[in-house]
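The complex appears here without one of its protein chains, the remainder shown in place.
Labels run A and B following the written order; every chain starts at residue 1.
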Amino acid sequence: MYAEYAWLIPAIPLILSPVALIFGRKLPKEGAELGILGTSLSFVLALIVSTEYLLYHYQESYVEYPWIDLGTFKLNFIVMVDPLSIVMMDIVCLIATLIMIYSLGYMHGEEGLARYFSEMLLFAGSMLTIVMAGDLLLLFIGWELVGVSSYLLIGFWYARPPAASAAKKAFLTTRMGDIFMLAGIAYLYSQFSSLNIIELNSLAPTLALLDPRMLTLVGIFLFIGAMGKSAQFPLMAWLWDAMEGPTTVSAILHSSTMVKAGVYLVLRIYPIIVASPTTMQFIAYVGSFTAFIAATLALVEWDIKRILAYSTISQIGYMMSALGVGGFAVGYLHLISHAFFKALLFLCAGSVVHVMHEIVHDPWLSRDMRYMGGLFKPMRITAWTMLIGGLALAGIFPLSGFWSKDAVIEAAFEAGDPIVYWLLVITAFLTAFYIMRLWFNTFWSDLRAPKLLESHGEKYKKRIHLHESPPVMTGPLIVLAAITVALGVIIPFFEHSFIEFLATYLEPYHIYLSEEGIASVHYVPIVKGFMIEGIPVAIISLSFALVGIWIAYEGYATKRLNTEAIATKSLGKIISKILESKYGLDAFYLLLSEKLAWKGISRGLSWFDRNIVDGIVNLVGLTGLGIAKMSDIFDRYGIDGLVNAIGDTLKWFGGRLRRIEIGVIEIYALLIALGTLFIFIYGLYLMGYPILGFIFG
Amino acid sequence: MEAFPFELSIVLWLPILASPIAYFVGLASKKASRWLAIIVSLIDLILSLHLALIFWVNGYYTTTNLYFVDLFNWVPSVGITYYIGVDGFSMIMVLLSTILSLSAVIASNHIHDSEHLYYALFLLLETSLIGVFVSFDLFLFYIFWELVLVPMYFLIAVWGGPKRKYAAIKFFIYTHVGSVIMLIAFFYVYWNTPSVIGMYSFNLFNMVKTGAQLALTIQIYLFLALFIGFGIKVPIVPFHTWLPDAHVEAPSPISVILAGVLLKMGGYGILRIALPMFPNAAKLLAWYLAIIGVINIFYAGFVAMWQLDIKRLIAYSSIAHMGIVVLGSVTGNTPGVAGAIYMMFAHGLINGLLFLLAGVYKHHVHSRMIPDIAGLTHKMPLTSAFLVIGGFAGLGLPGLAAFVAEFLAILGAFYTWGLSIAIVVFGAVLNAAYILWAIQRIVFGPQKEEEEVKDLCIPEIISFTILTILIVLLGIYPPLLMTFIRNPATAIAQYLAP
Partner (left out) sequence: MLPEISYLPGIYTVILIITMGIIASILLDRKNRWIAVIIAEIVVAVSIFYLLDTPISQTGYTVFDEFSRFISIIFLITSFLIILSLSSELTDVPRFGLAIALILAANIGMIVAVSSLNIIQIVVGWELAGLASYAVIAIKRKDPIAIEAAMKFFIVGSIGFGLALFGISFIFGATGSLNLVEISAKLAIGSYDYNLIFTGLILLISGLGFKMAIVPFHVWIPDTYDGAPYSITTFLAAASKTMAFAVGLRLFYHGLNPVSYIWRPLFAILAIITMTYGNLAALAQNKMKRLLAWSSIAHAGYIILLFGAFGFSANLLAGGLFHILMHAIMKILAFIAAAYLAYVIGSDLITDYTGLGRTQKLVSFFLTIDLLALAGIPPLAGFWSKYILFLGVVESGYVFLALIAVINSAISLYYYARIIKFLYFETVEEPKGVGTRGPISYLIPVVLTGLTIILLGINPDPLINFLKTVAP
């Protein structure tokens, strides 16, 4: 019965968003009250709805709200409370609330706070719209709103050009995916006359038999939308630029909203995806490849936030590969655990940046790890919580990341695709390495900022007081760290029931989940036997991760391994160059957008428009004017001139003869003769002489 | 609830009757003519809202009949009648005209030269615009159609920018040529009415009946004539070059009317006249027309990206949006047509807002070039906010009006042509690209400190807020408009339905 009010969960933040924008400035905390109120109200309601759902035997609820009614053609909004949405909405609301509280401290003293909270509310609200949507239209609306609110938030410091350009890049890149999704949606609609996700899902198997090509196409189209939002290769370049926004924004964007939307979409339409093996394979390859690529990028990065961004892309890649190999529950599980530890990591990074900013007074340097170090002592809470987050990310037993990531790798193993499997395993190693590199660089040894700043000739206040962030910031850190640890404890016990719980979503479509949380669909080809049987998969991935941590320790804590030397030597140099240039992705996008679209097509067409299209018009106009002028000239100088010329001659000859009259009579007689002649010619024609037939036709 | 007798006629004629009064009153006091124009536009808006309310409350939208009809014989010997009325489609177009007229007249506070003449012409313009949308006698339609040109020509030519004469003449010649081409087609059908109806008749429905019975080849020629005639107004590429010039040179309130209402006349004509009159030809040509729509979207999108003059940019974005109208119109299914109609209304509001903002920049910063107006966000926060909202509305953001239209039109296009029309979605990226880039250059970026500029004044805030609220409202709650559109769209779609 509370489920009927589920629409309020996204609606509350969405409604409060403009309120915060308009009235936020009048409030004592400049709108933070409304921000926290909005998300926490939604959280409470989400808790109530999900509790009710669990208590009342998984009573799903689909409430339809008519939106567009064109007689036979109808588009309704559907708000859905089902296993997928109740988990996600709780997570989104919880993390959003925590980040709102954290923002109180982190954003303190910034200009335009009302705008910030309004946009955050919009962000949370639109993500919740995606979560609750039971039809593709509403989902798409939320999808686009997520895009625009991320745009606004990334460009929050609008006066900074990099922020502005990052915001635009984020919006356009994700929109590139969105339009494929739109095409997919429109195509689905044209085939089924419905956008109801449940209907479409249940139609998918039938279609797989009738028209598999189309189904594949639709699946891939929708997935490309997800690729854009979830920053999968090659639509990933926006995410690391998006670090120009406030860290809180990154935290919410990476943990529970925006980038997770893509994964959530795939979960939502899983029956459609599953029905096409090609789509599945595509997703698995894109996911695993992205996971690997992004992890390599993190190896050479020095920007603390960007490393986390790469790690997000990489982890989303894990989720996507899981979904691609059939790991429905596995992918969802990783999504959940990642949501918490990634929010934790970002908030920790924010805390570090917050402190570093007081030392270096520069938004970019404050994120550069080369300036950090030795922060462990003054910032114990941040350091410890970040270690927990980092280890969870690295997949170390028994934190939440271990269980979920291990499950993903296991699913890939089960599916039997060696490429996906090995890519993921190697990525696990890379992940452990780069996250611990980050941690050691930040917290180990001594603060490097003073030396570096002095070497750059800048003034440095010696008497700097390194301190821990305020409780309003560390509070959420502790909560999130606790959740990460707790999840690590809970997951092994509840994994099974979680899978069962999710299975209720897929069962109506005759898709069943195995005990490992892998969808049992016979469409997925399974090739077994490329691994030595008997060695548990978990041990392999865990040992890879531990090796990664050990190398990071040697390289950055004890410095026994000279990382700098490796990076500047022959092969290492080439590799690090490639990695630093991000495989040329940024350059490629620049080429595509600025060189090709803007300076090429746009300039060319503008020239064409101005000179050719408009030129023709002006030419026609001038010709018309010319004809008018000519006929006037002809009349004035041709006929009159002739008249006057004759008149002048006569005057010259005839002395006192009045000139014009005589001239006129002469010329008039001439004209009469000409006119009569013309008519005679016509007459001859009429009489049958073939004269001037072309005139009289 | 019932309308007053002749209420629609009053809505139609009130501005033109007030026009000479505004002129003469304005000779005595400049303020007076402005106030008269505002009051008359307001009364007209109220009356049209009243009509819309009656339309809604009485459930007239459940049929496709005409309401508030005034029908008199005018020149019966040649079959000309005074026949005005509205169905849902016309009703919303009348509303759009009156809403934008009021906004534009309020925003005319920067006009100080020959105000009396300005407002007299403006009121004349308002009547002719409304007239186009309510006339169901094609002769009357044509009169209003042509009458629009006259005040518009002078409003551009007298109060415009530096190249105003060139722009005005270009506008005039272009659209006039279009009208003549259109007239030829009208006339041909009219000439054939006696063989079908038994007498000469300019009545739209009689002409539609006649047009549908002509030979197919002739239908195709006539349809093309109408399409070009209306298409020049729309405008379709390559007949669009009058529009950027006219928009740029016209004073901002007039740009609002140009973009908001004048372009819609083309779309209205296509939907109301061209498609029903020659359905067989339209069916044959639908695919090519759709391609024209798509070309519009891409061509104008790319050209817009290169523009530095904000008004020129908005002008090209108009062309791109009208491409969606053309595309939706010829889909031959209800969502497509409804999307086209919705886009006409939404685009009117959105580009109206954007042109008003361009006017604000012009008058507060004395430039419309993007490099000049960039970096003033902290000096003009409200202007920037409205610009961002307007821009987002323009790129079809959900929750704002144009999204509904774009979505429906694309849905309709897919419904008819399937994946072969899929390229149209790339238009959305292009659209987003140039708008976002413009916003990035204007709103974002390093802020200029030295200049002293004022933000919006109260009347501007009111006018912009109303437009914004409408844009948002239509984005969240489409039934407001869809109710009016539903039946006309279904009826029009049926003409093209396979």
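The rule is simple: a residue touches a chain if its C-beta (ideal position, glycine included) is under 8 Å from a C-beta of that chain, and two chains touch if they have at least 3 such contacts.
Since we're looking at a predicted model, the values are computed, not measured.
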{"item": "Residue of B:Ile38, B:Val158, B:Ile197 or B:Ile228 touching the missing chain in the full complex", "value": "B:Val158"}
{"item": "Contact with the hidden chain (one of B:Leu124, B:Val148 or B:Leu183)", "value": "B:Leu183"}
{"item": "Absent-chain contact - pick from B:Leu17, B:Ile39, B:Leu53 or B:Val78", "value": "B:Val78"}
{"item": "Missing-partner contacts on chain B, residue numbers", "value": "27, 73-78, 113-114, 117, 139, 142-143, 146, 153-154, 157-158, 176-177, 180, 183-184, 187-188, 191"}
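Note that only the chains that are shown with their structure count from here on.
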{"item": "Inter-centroid spacing, chain B versus chain A (mean Cα positions, whole Å)", "value": "34"}
{"item": "Contact footprint of chain A on chain B as seen in their complex", "value": "169-170, 173-174, 237-238, 240-242, 299, 302-303, 305-307, 333-335, 338, 377-378, 388, 392, 397-399, 403-404, 407-408, 410-411, 413-416, 418-419, 422, 425-426, 428-429, 432-433, 436-437, 440, 443-447, 478-479, 482, 485-487, 489-490"}
{"item": "Interfacial residue positions of chain A with respect to chain B in the complex", "value": "66-73, 137, 140-142, 144-145, 148, 151-152, 155, 158-159, 161, 163-165, 167-168, 171-172, 175-176, 178-180, 182-183, 186-187, 189-190, 217, 593, 597-598, 601-603, 605-606, 609, 613-614, 617, 621"}
